[in-house]
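Below is the structure I would like to discuss, written out as structure tokens.
A single protein chain has been removed from this complex, and every other one stays in its place.
And now, chain A:
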Amino acid sequence: MRYTFISVEMITAQQECTVPKEVYHKGPKVKEGMQYGDYVNNQASSAPTPLSSTSDDEEEEEEDEEAGVDSSSTTSSASPMPNSYDALEGGSYPDMLSSSASSPAPDPAPEPDPAPAPAPASSAPQPSKMTKPFGYGYPTLQPGYQNATAPPNSGVPPSSPGYSGFQPYAQQYPGMNQLSSGLGGLSLQSSPQPESLRPINLTQERNILPVTPVWAPVPNLNLDLKKLNCSPDSFRCTLTNIPQTQALLNKAKLPLGLLLHPFRDLTQLPVITSNTIVRCRSCRTYINPFVSFIDQRRWKCNLCYRVNDVPEEFMYNPLTRSYGEPHKRPEVQNSTVEFIASSDYMLRPPQPAVYLFVLDVSHNAVEAGYLTILCQSLLENLDKLPGDSRTRIGFMTFDSTIHFYNLQEGLSQPQMLIVSDIDDVFLPTPDSLLVNLYESKELIKDLLNALPNMFTNTRETHSALGPALQAAFKLMSPTGGRVSVFQTQLPSLGAGLLQSREDPNQRSSTKVVQHLGPATDFYKKLALDCSGQQTAVDLFLLSSQYSDLASLACMSKYSAGCIYYYPSFHYTHNPSQAEKLQKDLKRYLTRKIGFEAVMRIRCTKGLSMHTFHGNFFVRSTDLLSLANINPDAGFAVQLSIEENLTDTSLVCFQTALLYTSSKGERRIRVHTLCLPVVSSLADVYAGVDVQAAICLLANMAVDRSVSSSLSDARDALVNAVVDSLSAYGSMVSNLQHSALIAPSSLKLFPLYVLALLKQKAFRTGTSTRLDDRVYAMCQIKCQPLVHLMKMIHPNLYRIDRLTDEGAIHVNDKVVPQPPLQKLSAEKLTREGAFLMDCGSVFYIWIGKSCDNHFIEDVLGYPNFASIPQKMTHLPELDTLSSERARSFITWLRDNRPLSPILHVVKDESPAKTEFFQHLIEDRTEAAFSYYEFLLHIQHQICK
């Protein structure tokens, strides 16, 4: 059986290498692969590159990476294709390199970092008042803080010399208040330092936010290594210059860690099938672009420095068909590669893709009406579920009893089996509950059509979630796979029942927020059992009242599942949530999936990992056990420096994700990141990746809030800024002490920390439901960096005057690129319309006196007054501005893990508080404005 499988895979693999690339671009995945187009706009260029392994289908079995210990010397007989590396599809290195190179934005941004080349004032596009999207480091300087429309700022000393120096510029463009054309420059000091070290006086710098998205800093490596390095979308380090010693790191007071997005959809990925996977003999590192070849026959591992032999097979390069050039092999030319693993990497034969749906059908669930949407989505996507001919699927429903569905082929209609003994759950017919998707397709369709109406008259209000999960675990144990749980209320019966712990009066408390941790360890234990059986539990919580997500989330957290939460879900009363569920389900059901995965992270000797963040089970100090892996999962790791790195100038990190694809192939995806080591404090500051640092801090703060308290976590966040800025301040002690100085690389640090403090997860004083808060924390733990950043610091754009200036082209569509605005009410003008991108939700704010042309052309209503209060779609109008707005929104929306819902918010509608709470630079009743926050930090530093 298993052999059959393997040979089938092999054939596919062969096809991969011979068949032109189009093969891989069909299917839904391709689209997903493009989602990161905003960072790597390589759609066009990738067309000729064959390599999309996004077409992923594979699957295989087994587990431990270490199992493959001697793989490099074995297994040649297993494969019918000696040495064909299939893939490297396309084999065009240059293309791949360019797109995977670390500079994230080939076209949209001329400069990777906010790097504000002093923009010549003359190039500011004033005539149309349209801002040019790029090339300006900073938005316009505004007259002093005190002129801002923003809330009362405690007196700002506007009289600093640096500040007044900008006046002339500001006056040159009197009307530009809302526009953010920048005048970079601001050469406060002309120093020879690198741009990222330019000291910035935060209290005087009015517009700190660059107008273009912030890109990851590029490590300061030589050009060759730079080109080879891993894409920052997959792999980022908080410090792109690694300090030499722990003492230096402590001095810098910055967090050191990695942010990973290992399984993201890629448009191109070299897939290598080779009999021997070359790995270091002692530390098992995979060969990567950063190893050194001592001579033709030997290579030196870059992690443990052991000298290894180059196996004979590796001498031949199938791409160039030449012999004796091991350094030209694709493994050595790409920092992200995927290997097809041999049977050494399996402990058991490949498991099929197995999906089990566990559905709440109590009265509450029927009221909410999610079943219709779920069944509809499933029916539509049944054929697109990742898997092969062995794919199996099953359904269970539960209220106070558990219902199984016998879908065995040959039955005339689905058979419902009810188990009412919830204290000792058993499986009525263990063999026929999970059935082959293709053999029983008709029955499955019948069931899906019938399900929404089967329980319409139910009076059962109890929910026996715990027993249902136990049953699901029993059902999945033999194979492993994915369990999707839909729950709409607090579990109230049987094992794992929960009590309401939320006190609504405490929602806006500024003091103690309790119950962030689980109330019972039932779900954790269950998750661990599931994880041991390679089963992941994904939770969809669609509830209108408190459901103790803090406890329920444990079932996904430790089994490597994912969590979706739809507060106040109702299919008619809350159509936007319903639509969101529908879209999320589409993505959820069709996205790539890997089973039985393990991820090992290795790093150069001297560095060590501690503390992992994400959804998984930590099986060993460097090994994460992931029952399932999905392309939307992100991870974070904290690092410490155990031994001095004095004798090396480069450090490398390698993540190897071993998984079984949905087609039954065992694959290993390897990412390698290389960073320079520095010995001076200034260099450490120069290399800070502020976004990565913030995401890591957010993860640490979540841990802290659960293990200690929310206020501790908030203090720790503030202290992180205070410590790092004061450490920097004492380093550049020649500057006056009264000013709050930050290096340019850290200039956004206080802003982002303030944003974190105002984020749902950590805010106090604003009414926040406990479940919302816990969900935000879950999101922080498992979202990849790009999405997390939008949650923390939303992007604000003005969209009533989109132009094609600076636009980029995606899929033959022109996507305008409006400049980013800072998140402050002072940027909102009544004449404008603004789009805020918060990651999982978009708001379009329409000003009171917004241009009627815009309202008519884009929203389809004659004037402001006629816009309805609830509007969640932009109509497809045949006007230029509508087209621009829609293409921009579609582009933003493309393939996020959570499809955002759009809210059109009128200036005077009650919904505007939702919008305004995201304006984090403004003062709220309970929290500082940005400027006050800076003063607070300054005060703390001076103390």
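Convention: contacts are C-beta pairs under 8 Å (C-beta built on N, C-alpha and C of every residue); 3 or more make two chains touch, one makes a residue touch a chain; residues count from 1.
Following the convention adopted for this analysis, contacts and distances are computed from a predicted model.
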Statement: Given "Hemoglobin subunit beta", "AP complex subunit sigma", "glutathione transferase" or "Cornichon family AMPA receptor auxiliary protein 2", the protein name in the UniProt record of the chain not shown would be "Cornichon family AMPA receptor auxiliary protein 2"
Query: In the complete assembly, which of A:W215, A:Y558, A:Y571 or A:Y588 touches the absent chain?
result: A:Y558
- request: Using the definition of touch stated at the top, determine which of A:I294, A:V618, A:A926 or A:C942 touches the missing chain.
  value: A:V618
Residue, one of A:Q533, A:Q582 or A:Q940, that touches the chain absent here: A:Q533
Message: Can you say which of A:R306, A:K384, A:K524 or A:K813 touches the chain missing from this structure?
response: A:K524
Statement: Where chain A meets the left-out chain, the residues are 63-64, 66-67, 69, 347, 517-521, 524, 528, 531-534, 551, 558, 596, 598, 608-612, 617-621, 623, 625, 638, 640, 707
